[in-house]
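Just one protein chain is left out here, and the rest sit where they should.
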Amino acid sequence: MSDDTLLTMENVNVHFHTRRGVVKAVRDLSLHIKKGETLALVGESGCGKSVTAHTINQLIPMPPGVIESGSVIFRDRDLLKLPEKEIRKLRGTQISMIFQEPMTSLNPVFKIGEQLADVFLTHQKMTKKEAHAKAVELLDLVKIPSPEKRAHDYPHQLSGGMRQRVMIAMALASPEPGLMIADEPTTALDVTIQAQILDLLTDLKDKVDMSILLITHDMGVVAETADRVVVMYAGRKVEEGTVYQIFDNPSHPYTLGLLNSLPSNEKYADHSRLEAIPGNVPDLLTLGDGCPFANRCSWADEACEKSFPGITELDEGHSIWCHKSEEVKNRSVR
Amino acid sequence: MLFPTLFGVVTLVFFMIALSPGDPARVMLGERASKEKIEKLRADLGLDKPLIQQYGLYLTRIVRLDFGESIKSGQKVWDEIKARYPATIELALCAMIFASVLGVWIGVISATRKNTWIDYTSMVGALFGVSMPVFWLALVLIMIFSVNLNLFPTGGRMNLRLFFQPETNFYLIDTFKLLLKGEPEYFLSALHHLILPSVALGTIPLAIIARTTRSSMLEVLKQDYVKTVRSAGIKEQRVVFRYALRNALMPVITVIGLQFGMLLAGALLTETIFAWPGIGKWIYQAIEARDYPAVQGGIIVISTSFVLINLAVDVLYSVINPKIRLQ
Amino acid sequence: MSESLMEVKDLKKYYRISSREGNAKQTLKAVDGVSFDIKKGEILGIVGESGCGKSTLGKTVLRLHEKTEGEVLYGGRDLFSLDHKEMVDLRKSIQMVFQDPFSSLNPRKKVGSLISQPLRIHKAGTPAEIAEKVDSIMEEVGINPMYKNRFPHQFSGGQRQRIGIARALTLNPEFVVCDEAVSALDVSVQAQILNLLQDLREKHDLTYMFIAHDLAVVEYISTRIVVMYLGKIIEMADKDELVKNHTHPYTKALFNAFPLTDPHKRDQKEKIVMGDVPSPINPPTGCHFHPRCPYAKDICKQQYPPLKEVSPGHMSACWLNE
Partner (left out) sequence: MNSTETLNTINAPAAESPLAEHWHQLKRSKTAMAGLIIILAFILIAVFAPLLAPMDPVAQNIEMRKTAPFVSEYILGTDDLGRDMLSRLIYGARISMTIGVIAVGIALFFGILIGVISGYYGGMVDKVIQRLVDIMLAFPYILLTIVIVAVLGPSLTNAMVAIGISQIPRYIRIVRASVMAEKESDYVMAERALGASDFELMFLSILPNCLAPISVQATLGFGSAILESAGLSFLGLGAQPPTPEWGLMIASSKEFVTSAWWIVTLPGIATLLAVLGFNLLGDGLRDILDPRLRD
C-alpha cells in the first residue's frame, strides 16, 4: 500500500456465537482508508457495516463476538494485536467515533462542557480551566451558537442536531485526530438538520486533517459526502469504487438493485413501477459459502450458489465480486 | 404532594382503628367492668359521639401533636414517643449507613467484575440476605456472637453498670460529649451495643442495595454514553466511578430511602429481640395490650417519617439528575 | 374535479403538557387549524419534519385521537359527532397502516388471528368464510397462507408490514392512512411495499393519505402533496406543481436539504437553512419559519401568513407571495 494509506483491513472475519449457531457477520473483508478521504461503507441492515466499524475500534462485545482472523493495520500497528490499554489510548486520540443516536450518546448528568473537557484532561496535560477553554473552542468549531453559554448546558437541553455536533466535537477533542468513524450519524435527524451535519463533516475534514469512515444505509448521504464507497451485503464486500464510479456505473447486481429501488431515481419521474429487489436479506446463520445475493439476483446460476466469486477489476479502483460481471455489464447502462 | 399524603395516612389510620371490632373502653377497663363505668369512659373519650365528629376532633388534636394518653401507662403518647423514637432512629441510621456503604461498594465491584467468583459469591450472598426473616437473623446472630462467642451484649443500649443520664436520647450524641470530656467508656459501650443490632437490621437492606447497585450499574455500563467516553479513550476506572456511578446511583437512592423507611417499621420485629427501648418495641406492646391511642400515635409517627424520607429522596434525586432539576 | 371523500375543516389538536415541577401547564399545538380535502382515488402525501404534526393529523382524521376543535367530514358526516356504534361501523371503511412493523402487531397473537381480528370484530361472516378471506388476503399481499400460525416476530420487517397492510384491507376499506408506512424498512424492501400499495390501490379502488418524512417517497407515490411545519400547512399543491413551482421557503429548504443520489450535483446545491426546528410547544411568533428563513421580513415576525391560492389548486402560506 502506498504511503497515504491510513488504515488497512485484511481478510477480517467476525463471528457471533448465538444460541442458534454461529453468525458470520463479516466475511473476508479487506478495505483501506486513505489519509483525508471519506470512505462510505454502505448496505442495508444486517450487512455487517457496523460490525466492521466496531472491529476497528474494538468495541465488539466479546462474547458473543469473536474476531476469527485478519488484521487491521492503523499507522503501522495491527490493532487486533494491541493490548486493551493501547487500544484505549488510540481511541479518542487517533480513532474517534460518533453514533447514530445523539440522544443517548451523552451522559445525561454532566454538562456538555465538562464531558468535553474531560477528554482533554485524559489525553493531555492541562489545567481544568485550559481544558474548559479548549472545550468551548471546539463547540465553536462545530458551529454551536454561543458556545460559552452552551458549555454549561446538560445534554437534554440541546436539540438532536446540537447533540450530534457535541458528539463530533468530542471526536475532535484529541490532539492528533486520524480517523473518525461515523456510524449512521444523521439517521435519527430531520432532513434539514442532516444537511447541516453532513455539511459540517465535509467542512471539518478539510480544516482538521482526518479521514472519515462513514457508515450508512442512505445512498443519498453517500452521494453527498463520500469520496470512495464500499458496498456490503450479508457480511461481504460486493463492490468498491469512487463515488462517481459507483453512482455512474454501478456494476454489481446488488448495487444496481439498490439504486433502482430508490424512489428518487430519475427514471421514476413518470410514476412508473419501482424496480424492487425481490425477496429478503438471507439468514446469516444458514448462509452457505456462495454469493449471498444469489437468491435475489436475476442473473444468478449454479456457480453463484456454490462459491463466492473472485475480484473483477472494472476500472482503476473500481472492482466487483460477481460471477456474472460480463452479463451484468451488458445490461447495466443506467 | 406531602400534605395530601400525610392527611390520607392520618385518615386511614383513624378509620381503621375506629372501625376495628372491640370497644376500647372495655379493653381498658377489663371484661368485668360495669356498664356504667364503661359508658362514662366512652363519654370521656368521646366515643359516644358520631364518627364524623370524632374524626374532626381527632384531626384538630393531631395537628397539635396531641395523640392522647396511653391507656396502659396513662402517660401522654407524644411524650412516650419522644423518649423512644430517638433510639429507633439511631439504630436505623447506623444500620442504614452500614448497609449503604457496603451495599454500593459490593454492587459496583460485582458489576465491574461481572461473572467472576466475586460477583457470584456476593450475589448469592445477597440473595440469601433478601430471603431471610429479619427477626430470625437477629436471633441467630445473638446465638452466635453473644451467647456462644460472647463478643457482644445480647441487648440494651448501654452497660447497665454505667450510670447514664441521656439528654437527647441519641446515645451516640450524648456520650460523645462525655467522650470529649475524657470519659470514653460511655461512648464505647453505646457503640458496642449498637453493632450487633445494626448488622442484623442492616443485612437485608445491604443485600437489596447491593443487588440494585449491581443491576443499575450493569444497565448504565451498557448505555451509549458510556460507549462514548470509552471510545474517547477515558480510563475504565474513571468511566466507572466518575461517569457511570452517578447515573447508576439514581435507582439506588430510591431503594435506600425505601429501605430506611422499612427499617423504622421493621423495628417492630427486631427491637423486642434486642431489648432495644425504641418505638418498635413500644408499639408491639401497645398492639398486644390493644392500647389504641399508642398504636395510632406510633403508626402516624412512623409513616410520617416514611413520607418525609421519601420526600428527602426526591430532593436528593433532583440534585443528581439535572433533567428533573431543570424541567 | 372528482368528489371529495374526506373534508378536514380547521382541525386543531392541542395537548396539555405538564412540566414536572409546579403546575404550569403548557399547550402543545400538534395540529393547529388545518383544512384540506381528500378526493376519491387520490394519494395525498403529507410531508414534514419531526414535530410538524403530520402523524397526529393522520390519527386525528381517523378519530384515533379526539379533536380539540374543527371538523372531519367523511361522506358528509362529521366523524366526531358519531356515537360509539356508528363510529365502530365506520371503521370498516377507514383504515390505517402504521410505521413500525415491529410494534404495530400484537406480539402475542398469531398472524392468522391478527388478520382475521377485524372480521371477527365486525362479525363479517362465518368462521369458514373468515378463514377463506384470510387466506386470500394473505396471498394477495404476498405472504404464504401456510404461515398463518406463526407469530409476528418470526417475520422480517417487510413481511410484517405486508401483514399490517393485509389486516387493514380485510374489511375492504375505501380510505387508508399510511403513517410512515415504509420508513422503518430497508431500501430494497421499501420499494416492494410501495409497489404493493400501488397495486392494491388500483385493484381495490383505494384512497390513501400517505404520511412520511422522506420527500423522495412522498414525491414518488403521491398525486398531491401537503407540506406541514409546526402544526400548520404551509404549502399544498398537485405533485408536479409542487415539485416544480414550490414557492414557500421552507418547501425550498426541504427539497434542497434532501440528499440527491447524484454525486455530480453535490456542489451545485444552494446553501441550506441553518438552525434547529423550534419546539412546537413554544413556536416562534408570526410565521413559525421566520427565524430560519433567509427571506424573512418584518411582517413575518409579527403575523402568521394566510394560506392563499397562488395558482389554481396551489396554496401557500408565505408573506412573500403577497
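By letter and in written order, the chains are A, B and C; residue numbering begins at 1 in each of them.
In this section, contacts are C-beta pairs under 8 Å (C-beta built on N, C-alpha and C of every residue); 3 or more make two chains touch, one makes a residue touch a chain.
Being a predicted model, the structure only gives us computed values, none of them experimental.
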Chain not shown: contacting residue from C:9, C:40, C:122 or C:314: C:122
Touching the absent chain when the full complex is considered, from C:12, C:40 or C:150: C:150
Residue, one of B:13, B:41 or B:206, that touches the chain absent here: B:13
Candidate in contact with the missing chain, chosen from B:45, B:158, B:253 or B:307: B:307
Residue, one of B:261, B:278, B:297 or B:322, that touches the chain absent here: B:261
For subunit C, residues in touch with the removed chain: 59, 62, 64, 87-89, 91-92, 94-96, 98-100, 103-108, 117-118, 121-122, 149-151, 153-157, 164, 167-168, 171
Interface with the undisplayed chain - residues on subunit B: 4-6, 8-9, 12-13, 16-17, 19-22, 127-128, 130-137, 139-140, 142-143, 147, 208, 211-212, 215-216, 219, 251, 255, 261-262, 264-266, 268-269, 273, 284, 287-288, 295, 299, 302-303, 306-307, 310
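By definition in this document, only the chains that are shown with their structure count from here on.
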Centre-to-centre distance between subunit C and subunit B (centres being mean Cα positions), rounded to whole Å: 55
Residue ranges of subunit A touching subunit B (in the complex, touch as defined): 57, 59, 88-93, 95-97, 99, 101, 104-111, 115, 118-119, 122-123, 154, 156-157, 167, 170-171, 173-174
Subunit A - residues contacting subunit C, complex: 44-45, 159, 161-162, 190-196, 198-199, 217-221, 223-226, 243-244, 247, 257-265, 268, 271, 273-278, 280-281
Residue ranges of subunit B in contact with subunit A within the complex: 223-236, 238, 242-243, 246-247, 320-323, 326
